[in-house]
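Of the protein chains in this complex, one is absent; all others appear in place.
Take a look at chain A:
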Amino acid sequence: MTWSWDFAVEIFPVIASALWLVLAVTFGAYLVAVVFGLVLTFLRRTKYKLITYITNGFIEFVRSTPPLIQLFFVYFALPTVGISLDKYTAGILTLGIHYSTYLAEVYRSGIDAVPIGQWEAAKAMNFSKVQTWFRVILPQAIPPVIPMMGNYLIVLFKETPLLMAIGVHEFLQEAKLIGAAHFKYLEAYTIVGLLFLLLSYPSALLINYLEKRSKMKKVRG
């Protein structure tokens, strides 16, 4: 079997048509990860030991089980206890929550780097807990970790083919269907790889740039 340019050109738009879906799932899941990661960060820092333990246990658990199994659990097992989610919601929530555990770690490294004096100054100025977090600590903790957060966006994007397993028509699913229909897999899967490269690589460059810029800032400051 040899490479057919005609066939490749013909099927490219079909596979690429999944682009919007893939981007929507990626950003949807990332939004969940960013927000829920912050929630986890707060939960593991409450003064109630029990909540801290439960949160840390949850994070450990989610990280040490494969996302594919989590996906199956959410999509196929939860309905048996009465929680039915459509495949998009299930996919976005599963990936989002999985990556929220990594983002919680990223937030933590950012927060730990904020000097203790900032907490003390916030207290001396009599800010509330919420004001201290959102006006003093996070604005200092987040900017230095934006490149790390961006890396997880790319990693998450590259995990989207997992969703094929629950029938989401992302790139790989489209390619598989085309490949199967024509018994020609080479072009289809090559195009999938190419699409991931086209999207990931510029994003990686952008993140590199952001990282350099934030380092420069630190040198200046």
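For the reader, a short list of remarks on this structure follows.
As a working rule, contacts are C-beta pairs under 8 Å (C-beta built on N, C-alpha and C of every residue); 3 or more make two chains touch, one makes a residue touch a chain; residues count from 1.
Assume contacts and distances are computed from a predicted model.
When the unshown chain is looked up in UniProt, the name that turns up among "Tryptophan synthase beta chain", "Methylamine utilization protein MauG", "Ectoine/hydroxyectoine ABC transporter ATP-binding protein EhuA" or "Formate dehydrogenase iron-sulfur subunit" is "Ectoine/hydroxyectoine ABC transporter ATP-binding protein EhuA". Shown as candidates are A:46, A:128 or A:208; the residue that touches the absent chain is A:128. Here the missing chain is touched by one residue of A:4, A:52 or A:118, and it is A:118. Mapped onto chain A, the interface with the missing chain covers residues 115, 117-118, 120-121, 123-129, 131, 135-136, 139-140, 220-221.
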